[in-house]
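Here the structure is laid out as structure tokens; the discussion comes afterwards.
Heads up, one of the protein chains got dropped from this complex, but the rest are sitting where they should.
For reference, chains read A and B in written order, and residue numbers begin at 1 within each chain.
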Amino acid sequence: MAKPASLSFWRGVACAVLLLVVGVSLAANWLAPAGYAKQYREAAGAPPSHEHWLGTDDIGRDRFARVLYGTRISLLLGPAAALLSTLLAALIGGLAGYLGGGWARGAMAVTDLFLSLPWLFLLITVRAVLPLNVSPLVSVLVTFLMLGLLGWTSAARVLCATAGTLRNTDFVRQARASGIGGARLFWIHVLPNMKPALYAQFWISIPVFILSEANLGILGLGVAEPLPSWGSLLKELEGLVSIGEEPWKFVPLILLVIVVTSFQMLLSKQDEVTA
Amino acid sequence: MRSSRFTLTKSLKTFALAAFCLAIMTGSSLGQGQLRFCLRSEPKTFDPLKVEDDASVAIRYLTGGVLVRMNRQTQVLEPGLALSWKVSKDSRQISFKLRSGISFSDGTAFSAEDVAYTVQQLMDPGLHSATGDAFRSGPGKVETKVVSPTEISITFPAPVAGLDRQFDQVAMMSAHSPKKEMAVLGPFMVADYKPGATVLLKRNPNYWKTDEQGRKLPYLDSIQLDIQPNRDVEMLRFKRSEIDLINFLDSEYYDKLASTSPNLVHDAGPSLDSEQMWFNEVAKAPLPDYKKDWFRSAAFRRAISQAINRADMARVVFRGHAQPAVGPVSPANKFWFNAKLKAEPYSPDAALKALLTQGFHLDNGVLKDSKGNEVVFSIVTNSGNKYRERMATMIQEDLQKIGIKVNVVTLDFPSLIERITQTFDYEAILLGLTNVGLDPNDQMTVWLSSSDTHQWNPSEKTPETPWEAEIDNLMRAQAAAADPEKRKESFDRVQEIAVEQAPFIYLVNRNALSAVSAGVQGASPVILVPQTYWNAERLAVK
Partner (left out) sequence: MLGRRIARHGATLIATALLGGLLSATLVRLAPGFDTDEAQLDPHLSSESIRALHQTRADQRNVLVFYLHSLGRALHGDLGSSISLKQPVTTLLHDRGPLTLKLVGLGLLLSWAAVMALSLSAAWLRLFAYDALATVVTGTFLCIPAAVLALLSVLWNVPGAIAIALIVFPRDYRYTRNLLEKAYSLPHIVTARAKGLSKLRILFWHVVPVVAPQLLALAGVSVSLALGAAIPVEALCGLAGIGQLAWQAALARDLPLLMNITVLVTLVTLLANSGADVIGHVWRSQQA
């Protein structure tokens, strides 16, 4: 039987891991053997070596450097976009479920519509509106903003159902009977009890948005060359025919899994381990 | 006695049966298996006159019967359904003498009437196809005259350069068959089509051709074409022997296959295709005036060209399976290539010097023009093409060395086309040119300044520069000339101007790479499309 203390230990480990990853990425200027954009064209596609710990990519850029610098962007903006989508889901889905009736029906119809529309074309239009010479930072900020603004829909439905269930629970009825109503009831009594779904939404959104950013590269959004991101590094895995011979390409995936697992550890509840 | 007679009779019967079978076999085809390969997209049409996309072109090549066929290996025009032909001196009229006794796949007889019907359909003003437009050299009606069931002459309103060669793309259709475009004269016919999945071609039982031993062609029973846009999956399937050939093999897969099975890969040398970039020279483009000044300066364009390391591009991006490009024509096009031209040498110092003489200056490592504007521009290319994305990133690094900041933007193809053809909202584009044919007339609309596909500055009312006017005159001259040497002289000069003025900055000519499995007999990949199955009627699969 697991002891309660083990969760605290693992949370500590998770915290340390995240801090380490963040710290290393911030120290990329000193730790990276070369700039993320420098092309060692004589050593393009090289395997790991003393000079290039994770080898080089197809045009000779040091992969280790790109992982370090890419961590900054993905680790900062991925969770930020995830937070935005979670908050939107909480507001829209949670409020709809809390208010019930026509509000819930209307909000969920809008949510279903949102789920079905081809947002690809909105993103293409956003790219068209942005100047061609937009700075890579603005491009990536806009990308993650769009992801956050569009990624709330699946969680909203679950949150609506959760809030709908909570609306009729005894403690909420009791609170209402005590004279607490409206926004206060929602923020103080209902919203905190939606944490499981909120945490799930946040946790899922981080890797999903990081990967989506890379896919949005086909529309001209996302991180522009030569800036690296985890998403663009993970796209190398699509060359599956040779991936078995180049296992070092899995390092960004392993790093992402470690970070995502660490986030989950941080979000886990204390009473999870009581038997 | 009875027993001997019985034995003799039996032997005679056996011999007769064997002789009968041999007779059938001599007149019949070999029945040599099924060839399988992938199409990279869904075919849009089976109507040979409306073909535009690569998948439909492939099917037309395999099923269409043509009057003359360009031998992709020797690059010489050979008789097809026509035994002989004659082109008039003014290139307006062509007469064909057809083979007799030929039928379409459904048994309908083929005659000069079908040729007339096909040509009339092709030249219908409402058709709007690339195949038909190749013959539209001037306004007016096309006259067809059926002299006999096996003789026809076709007269065009204006000269058509390379008139006979153009018929390599025109698959004959039946005027009478109820099956319309599905009745074919080629070696194969469409037997089944599962949208999004496969196209199955079966041997055309009425195909007219035989081999040197008198055996009916094609050797193959069928060809299965799987629709597979993803090259990784295509490569996987080839390695698993699920398909027999890859027509356009990526250079990284070439190397990987070559390391384990060198006999399966083929490098036919430089192809006719080129990768190039160009700057926006459209006067009404929504760009700042100072940028327009840069892009419209030939000296600026040449300096950029000098600053790009083409050798690195060929070596790194294409793993050595490409050559630095010289000009609009690949060296693989032996007759038309201007051998006096050389690839631009990589020289960032010379490029910077040239820019400095133009009034640019370096300010803390950043190049600025005479008005103090930082030299920054974007290169747009189509997303999903990893080679172009890599080339653009390499150009970005090369130009950074001379203080120029380049932003690489990848867009989906429709958005890219809109910017190139309608909004002109771009600064530089990196794309490729696929040359299907050898003749410079195939590039006519690229060079004519009034054309919609004169990419750097389309649809000019009058040529905006003297050199564009010169190119217009030269292209028209070579199109009107009958003597190949005179044509070459004109087109050589076009190539020289193209290199001097650099409206296109030619980057590399990719090699024609392909893969053919060991079980395929008779394959001999070439540079002309279709590289691996150009002689499909003579291929066999063990």
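The working rule: a residue touches a chain if its C-beta (ideal position, glycine included) is under 8 Å from a C-beta of that chain, and two chains touch if they have at least 3 such contacts.
Not measured: the values here are computed from a predicted model.
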Visible chains in contact with the missing one: A, B
Absent-chain contact - pick from B:L35, B:L249, B:A303 or B:M444: B:M444
Sole residue of B:K86, B:K194 or B:K486 that reaches the chain not shown, by the stated touch rule: B:K194
Absent-chain contact - pick from B:A109, B:A175, B:L236 or B:A480: B:L236
Absent-chain interface as seen on chain B, which is shown: 42, 44-45, 52-53, 125, 128-131, 133-134, 136, 194-197, 226-230, 232-233, 236, 412-422, 431, 433, 442-446, 451-453, 455, 459
Interface with the undisplayed chain - residues on chain A: 1-2, 6-7, 10, 105, 108-109, 112-113, 115-122, 124-125, 127-128, 153-154, 157-158, 160-162, 164-165, 168, 193, 195-197, 199-201, 203-204, 207-208, 211, 214-215, 234-235, 237-238, 240, 253, 256-257, 260-261, 264-265, 268-269, 271-275
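Definition applied: only the chains that are shown with their structure count from here on.
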Approximate Å spacing (C-alpha centroids) for the pair chain A, chain B: 44
In the complex with chain A, residue positions of chain B that touch it: 232, 235-236, 239, 252-253, 256, 312, 315-317, 376-378, 380, 383-384, 386, 389-390, 392-394, 396-397, 407-412, 415, 425-427
In the complex with chain B, residue positions of chain A that touch it: 37, 39, 41, 44, 58-60, 124, 127-128, 132-134, 136, 217-220, 224-226, 238-242
